[in-house]
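Okay, structure first, notes after.
Only one protein chain is missing; all other protein chains are in place.
All chains are identified by letter, namely A, B and C, in their written order; residue positions are counted from 1 within each chain.
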């Protein structure tokens, strides 16, 4: 089907302050291609567009659950258009719209930008798009992270230019202000539990605001101590106290019964009535206490049986029981609250 | 055929402030190789050049429609010259000279530099050239974009040095001044039509000059509203009003008949006499109005039938009918022209 | 085995100032997976974790000698989890814990970070991890080297974010302060022996502190001179004095017997009684003298027979014989100690 006669000549415009020329009218796949429009019809429309001089075809990872990219990519191959004659775009943000889990498949984190672009290029069956858009602003991700991730996409040859969609003017201006520097560490993995607080609550206190440090803490139960299971001595069958030749177990065994051990046991015993009053186990109390610190991004737990996993998850219900009064009571019986620290919640 | 006796010894010179040595006489393929000179003769000339100590062979993507690169690359393989003994150059700008569409295959945009170099290396059958030239200045592309793109070529190992051809002194100096920084977004994709103006005309107003923001706008017809097709209620067979389970359609259906809907319909009706007076449909008026804003790089349209594509293109003819007087009339009947904005044409 | 009913919903938190979401409880392989926990049980625990919404699985190169990474990677494939739904971490520092030689397989040098990450990804059978940790601070490696190496890991797509474990607050702050700049040379390979001291002891003196210059020196024996083997003329069968057409031997032959040669022989003869007094050969004295300079990172020796290798190693025992008094005696008989230099030990 040839275009009707007498149509005006397509106009090409430079895309902002760039050297790229886009047809002043372009064709997008939103709400149509890969969705309610049948593929044969999509092909016909794209061919009509190409024939009247449209060179810019607009798409997004979230259009029709990814099918829009797939059918538009198919058209490009079907008609054997030359890649250098086309300006193809796609957009990253709504990965969840194509059936992905919303956690980390939505927004503008480095993880989703990289994984999202890779998936889009695979659906389009292209080596690169010309334009890659941030489909919406993501107010949960630092603009610097997004700027750096899109530059990574450009540096690795997966796109030529990047842009935004539905961002505010000041967000676009901020993106331009972001400096070029090496990335510092964004997270730290310290030991953190009711018996080991200084590093997390005191030493790092200023870093949470200054550099936005995140924590992925380990040993929420202090190797089982905070469950109370050593309150009356080492139970039989425990790895601790066994003849294990694991270096860590051996090191721990040397500490059994020493001053520090006795002091810890005394403290753990003092926590028992608090747990009982709240109607939870001492293990749950220990998990919930760690989770109640909002600077903790994730409390890493170990498990050698699935039940231990389930047990740890119960802590979420217990967090709300840790009122300011209960937290103060814990601080008082343990006597180890670092001086300069102020809880942020 | 051996060189005649008694020829002077070739002189080698450092190429400007670099560590690369080029023979003070070199051999270029302009107007000759791949064109009116037969390949056997090209081979003979190149061998003669190599035998007298010429190590620099100069080429360009635009010489003889790319055939110059092809035959010179063939000579290199034919004579089994070692790659490290040769200084091979090519030049990017005149991609259209080898039969490519002039849109985006001419000049110094990142797109053409990357695509052009890839195509040149393929024709030369080399992994890299020693020198890559900007064959002319491109006054439509920011020098920074060009500088960054040639650095990308060097970083990815496709060339060792880059230079210019027929640039002005101040353009060369500017290229050196360009700072090294991350690339910000060069385009934004907002919703823009006669009923949604604030973001494009007011909020972004300062960004067009400041950062050279380009716009690829969507919804020129506000989902069909501006065609006037809902002026007398929802027509039967329309997706709007149907039982479609598409999330967007469902969201739209909730708005049918509400206050905002009524206000829009009233405005669209007021536009009908203007379209009629100009002898165009309301849809064409809506398209032409968007295109008349020169900050719009491209108006993205959707189409589920080829006819819709053709319809949108007719807007180019209508743009000239939108005189300042007509635009003012539209502003007056809609009453939604943002305060601080001054049209730039 | 399905999770018990009534468990609370998993909570997801942003990892510090990033756009990445991690489950507020995560599962780590420390002391368990790949070690005393059987693989079937590891799989069951990981599945339980996944089923309750845990998305963050924490590992390290040093957990269970690398087996922890192997079994956790196996679980990911076994359950066919989508890569983009997972946040996988590993940590670099304790390469020696999985049986590697401690030299260069421990700590945070660029070498171990790059080699360690590559080995971890191979064990995990993944293209990238989401998080890569510096498992401990490494006070023997400049923080800048570590920062640059982790950025290299991110730039090459092998990780999305990097962090620390058990670092001090000021070390984390220092990591952020480190500037982005090109790497200068960190080592120099000069000639250095008892007869050639100026460059190493005088010219470079300020660079050891300023830029931390390391030295890998050559010619500890000055081509055999300092062994004393030319004290009584060139022995028969020596390459020196032979008709060898090696360019270097030819150059040396020209010097045989000239003024500089005579002066060197005189000096070497004066060293003989010192070596004798210490009960070592002149060769060992020469090696030990070079090694006694702590700015020498490595003294490069040549060997055409294994015995020569063993001979050179004996120098370590002789270094302690080079007391300040002996070193002064050597300085006095040679009379070539550079003026401005102060020995740093």
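One rule holds for everything that comes next: a residue touches a chain if its C-beta (ideal position, glycine included) is under 8 Å from a C-beta of that chain, and two chains touch if they have at least 3 such contacts.
Here the structure is a predicted model, which is why all the values come from computation and not from measurement.
Colleague: In the full assembly, spell out which visible chains the left-out chain is touching.
Modeller: B, C
Colleague: Which is it among B:12, B:208 or B:310 that touches the chain not included here?
Modeller: With B:12, B:208 or B:310 as choices, the missing chain is touched by B:12.
Colleague: Which of C:207, C:234 or C:278 touches the chain that is not shown?
Modeller: That would be C:207, which touches the missing chain.
Colleague: Residue by residue, what part of chain C touches the chain that was omitted?
Modeller: Chain C touches the missing chain through residues 95, 100-101, 103-105, 107-112, 114-115, 119, 138, 140-142, 145-146, 152, 155-156, 180-191, 203-204, 206-208, 210-216, 218, 239, 244, 246, 248, 287, 291, 296-306, 308-310, 312-317.
Colleague: List the chain B residues touching the unshown chain?
Modeller: Looking at chain B, the ones touching the missing chain are residues 1, 3-4, 7-32, 35-37, 41, 44-45, 47-49, 52-56, 58, 82-85, 87, 89, 91, 130-131, 133-134, 147-148, 150-151, 154-155, 157, 160-169, 172-173, 175-176, 178-180.
Going forward, only the chains that are shown with their structure count from here on.
Colleague: Just give me the whole-number Å value for how far the CA centre of chain A lies from that of chain C.
Modeller: Using C-alpha averages as centres, the distance is 34 Å.
Colleague: For chain B and chain C, let me know how many angstrom lie between their CA-based centres, rounded off.
Modeller: Their C-alpha centroids are separated by 48 Å.
Colleague: Give the residues of chain B that touch two or more other chains, as numbers and ranges in rising order.
Modeller: none
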